[in-house]
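This is the structure I want to talk about, given as structure tokens.
One chain of protein is taken out of this complex; the other chains stay put.
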Amino acid sequence: MFSYCTDPDALDRLRWLSCYLTTGVHFSFYLSFLKVIGILAVTAPVALAFGFFGAMSARSSIAPVSWLGKGYIAVVRGVPDIAFFLFFVIALDQGFEWLRHQALCPDWTDPIRQGNDFLVCPQAKLPLGTAPQAVHQTYAFGLAVVTFALVFGAFAANVIFGAMRAVPKAQLETAEAYGMSPRQTFWRILVPQMWVYALPGLSNLWQVLIKATPLLFLLGIEDVVYWARELGGTKTARFTAYPHGDWRMWYFLALLVFYLFMTWGSEKILSRLMTRLTRGQATTGGEAQRRGAAA
Amino acid sequence: MKSILLSTVAVAMTATLALADGHSVVRMGTEGAYPPYNFINDAGDVDGFERELGDELCVRAELTCEWVKNDWDSIIPNLVSSNYDTIMAGMSITDERDEVIDFTQDYFPPTASAYVGASDGADWENGVVAAQTATIQAGHIAEGSATLVEFATPEETVAAVRNGEADAVFADADYLAPLVEASGGDLVFIGPDVPLGGGVGMGLRESDTELKEKFDAAITSMKEDGTLNTLLVKWFGEGTAQY
Partner (left out) sequence: MSCVQTIQDYALRSIGIGERLLPRSDFTVCEQVVLIGSGMIWNVYFGFMALATGFFLATAVALGKGSANPWLRKPAELYVFLFRGSPLFIQFFFAYFVFLNLKRVYPFFDPFTAAWLGALIVLFLNTGAYSAQIFHGALQSIPKGEVEAADAYGLSGWSRFRRIIWPTMLRLAWPAYTNEAIFLFHATTLVYFSGFPAWQQRGDALYYASYFADKTFNPFVPYPILAGYFILLTLVIIGGFGLVNRRLNRHLPANARSKMKLRPNLIR
């Protein structure tokens, strides 16, 4: 990176460190922090959508739909998520390929499971065998997002389901009295009003989601944990210009600080959002705000 | 720069023409944590004996290749489910693995596995011995009378000896040699060398016979003209076994 980095052995400590921390591998490490933030940014809305539809189907008056929604919530929450993560990614991948195989290669006669191999026709491969590495990485990332969203969607569904029931009945009855159809009541009254009840649960969920991101490591994504382990390990002089001992403790300390900062920061932001949403609501928080303003 | 680009494109085009089964880009899976076989260099790229060998094999087989990293734990499952097409990760050819995947002929002769401890007196026979999970070395220790302690990466097995977690580490002698050399006496070879496995080969899916033949032919040609030996000496030193 810097011009003086050509001979690291001859440098004093500070300069050595500045060179060491700017090697190509370290940029991959820094990039992995962005990956974590990226997966959070993508997963949160997708999980919220899953949660919303999960809650809607759990509320449905059609029995099978309601069972489906409730079953989804119950099963995902009863099992350690790490088991889901290890299981879902392979299952999803093979599931998608199987579907595409059925659609794209109807004439294929070979069995899909040949011994240990899972073989679909080349056109059905995801991503296509011809795709560049970037596409493969994006696909792996996408699978991780869907897996995360499925798991967290179940928790979000539970929160939203509870929040929808917490909206005061009188508000819905008033809407009916004004002649709104059930659909209008749902979209114009229930949905806007439920957020204030859902937010405490959802913000808790967001904190948990942040803390779940190190598990990306188990999904084969080269995330912060992967690089901390790789970079922190002892390095001998034969294979690197920057040999060092076992530094894994310090790398993981950096990760701890990163996560503490993330959770601390989002707590601040979420509590502001809560104050905003509480405005004018028929809750103790809203009442306190009203009194505060009056006084 | 331009000429390199052009030649890559040319190779890519011949490869596409040559391959009807969708392998226009052959994805090479490796661990990236097993120097000198494979490791990540300071620039963040896959480097090492297998990188250099693999690139040369691809040129000879007229294939476009691309390197992919994968954890050792799941390196075979991911090959089988077609996330990449080959494994070059210092993987010894064993019957157990051969049942699940196919191997080319060996590109690294059958070698010894060795014990390394913190001192000459370390108890490798009945003490605590570290090995990487799901390796032939781990299998060997599990069958003996020593206490096996498993780690996910080779690096951690050696770290376990350094910090007293284990009495000895059992791994490929060629992986351990540079570490012992660089340790300045902290690590020493102990006990006898144990020949394990049938050499190191490239792993492929059992259904991928065409690709296997191509790489087999390329390895044969490198063995014949001596370039493989040159590479072996370059990465493993003069004393290493050759063809």
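The first chain written gets the first letter, and so on, giving A and B; residue counts start at 1 in each chain.
Convention: a residue touches a chain if its C-beta (ideal position, glycine included) is under 8 Å from a C-beta of that chain, and two chains touch if they have at least 3 such contacts.
Being a predicted model, the structure only gives us computed values, none of them experimental.
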Selected residue (touches chain absent from view) among B:Ala61, B:Ala160 or B:Leu232: B:Ala160
Sole residue of B:Ser74, B:Gln105, B:Thr227 or B:Thr240 that reaches the chain not shown, by the stated touch rule: B:Ser74
Which residue of B:Leu148, B:Val169 or B:Leu204 touches the chain not shown here: B:Leu148
Hidden partner chain, touching residue among A:Val79, A:Val135, A:Ala166 or A:Ala237: A:Val79
For chain A, the residues touching the chain missing from this view: 77-83, 86-87, 90-91, 116, 151-152, 155, 158, 208, 210-215, 218, 225, 228, 246, 248-249, 252-253, 255-256, 259-260, 263-264
Where the unshown chain meets chain B, residue by residue: 73-74, 76-77, 80, 96, 99-100, 128, 130, 134, 142-143, 147-151, 156, 160, 163-165
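What we mean here is this: only the chains that are shown with their structure count from here on.
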Whole-Å separation of chain centres (CA-atom averages), chain A against chain B: 34
Sites on chain B touched by chain A in the complex: 21-25, 27, 32-33, 35-36, 39-45, 47-48, 66, 68-71, 74, 77-78, 80-83, 85, 100-101, 153, 155-156, 158-159, 162-163, 178-179, 182, 205-207
Residues of chain A defined as touching chain B within the complex: 23-25, 27-28, 90, 93-94, 114-119, 122, 125, 128-133, 136, 220, 222, 229-230, 233-234, 236-243, 246
